[in-house]
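Subset of chains shown; positions unchanged.
Each chain gets a letter, A, B and C, in the order it is written, and its residues are counted from 1.
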Amino acid sequence: MRFAIQINEGPYTHQASDTAYQFTKAALEKGHEIFRVFFYHDGVNNGTRYTVPPQDDRNLQKLWSELAEKYKLDLVVCIAAAQRRGILDANEAKRQGKDGDNIAPGFRISGLGQLIEAGIQADRLIVFGD
Amino acid sequence: MSTLHTVNKSAYERNALKSCLDHALPGDAILLIEDGVLAARKGGSIAPALTAAKASCKIYALGPDLAARGIVAGQVLEGIETVDYAGFVDLAAGASRVCAWL
Amino acid sequence: MSDEQAKKKFFYLNRKAPYGTIYALESLEVVLIGAAFEQDVSLAFVDDGVFQLMDNQDAAGTGMKGFSKIYRALGDYEVRKLYVEKESLETRGLSIEDLMPITYEDENEDYAEKPSIILVGKSELAKIIADQDVVMSF
């Protein structure tokens, strides 16, 4: 079966990203397909490579990046939500006249249409949030 | 075909579980996750509402979330089935849609 | 997605008040983008979500951007089914007269203005949810 995942909250503050990660990993290990993971609202904050969580804690950004690499996951950060919250890739940084970017490996910035498309293409959309 | 409803909020703090129970149809499944599992503990004031809902819906709670919050096996309300993340995936795959009560 | 058979039923579940959190606004942004995909779209306003449709919203004093006008424009985006739950209104002492008027032009009836808001009871809404393909929660 083909799943799509929507994550509405950033890492650490709410459990949403943790639960979504465990669900996604379990689905992949069962042989299901993940069409896309879409990060919306504060969820875009999962995609910054600037985080440095305590050494004895999980690093959610790295967990997502590694899962993406292993399974060729499509991790999409919503551009409108990212602009409000300060998540940039090199292109966006240039376009907005910012002096740096912070997107993490395996994440890409794109539009809300990618969420709608995920809803259309996937058999099930699962939303994790506050 | 049936719906899988997820509830991730404490029923003691917010109205999400109540709203979910108000909109679940007979044959639907309800999965308590994150702080939502707090409602699954025996003896709480929300227990009668969950027990009543069991007559028409199947109710599940996510085991790792129960454990994190110190709710051990014998303390879970009778008839609520504990599942792991793989079980969550199966429930989502088995329903026709998933409705999150955020 | 021009094939009628391929249309999916998208359902936006709005349960939160506007302004205190951004969910109402960012939900609307999904609805507007989603309209271009020509799916079957319904919005539901349940619990505090009914406050999103309150008439006379004026956010200027808070420094935040008001966005209530967008709801009125939904008809132009072919978004015409706004289910509002009766019980949620009643609990909050509200009636449909407290909500802003939202209409669309019916191209099959000489572009007559018709109301987009549909009052439903919670048992009716439960059946509507059970008929959807994709439920987006905010």
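Methods note: contacts are C-beta pairs under 8 Å (C-beta built on N, C-alpha and C of every residue); 3 or more make two chains touch, one makes a residue touch a chain.
Quick caveat, the model's predicted, so the values are computed rather than measured.
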{"item": "Protein chain multiplicities, whole structure file", "value": "A x2, B x2, C x2"}
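Just so it is clear, only the chains that are shown with their structure count from here on.
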{"item": "Of B-C and A-B, pair with higher C-beta contact tally", "value": "A-B"}
{"item": "Subunit B-subunit C separation of Cα centroids, rounded to whole Å", "value": "27"}
{"item": "Distance from the mean Cα position of subunit B to that of subunit A, given in whole angstrom", "value": "26"}
{"item": "Overlap residues in subunit B, where contacts from two or more other chains coincide", "value": "97-98, 100, 102"}
{"item": "For subunit C, residues contacting two or more additional chains", "value": "133-135, 137-138"}
{"item": "Contact footprint of subunit B on subunit A as seen in their complex", "value": "1, 3, 8, 15-16, 19, 22-23, 25-27, 29-30, 32, 123-130"}
{"item": "Residue ranges of subunit C touching subunit A (in the complex, touch as defined)", "value": "1, 6, 8, 10, 22-23, 26, 29-30, 33-34, 36-37, 39, 133-138"}
{"item": "Touching residues (chain side subunit B, partner subunit A) in the complex", "value": "6, 8, 33-35, 62, 64, 84-86, 88-90, 92-93, 95, 97-98, 100, 102"}
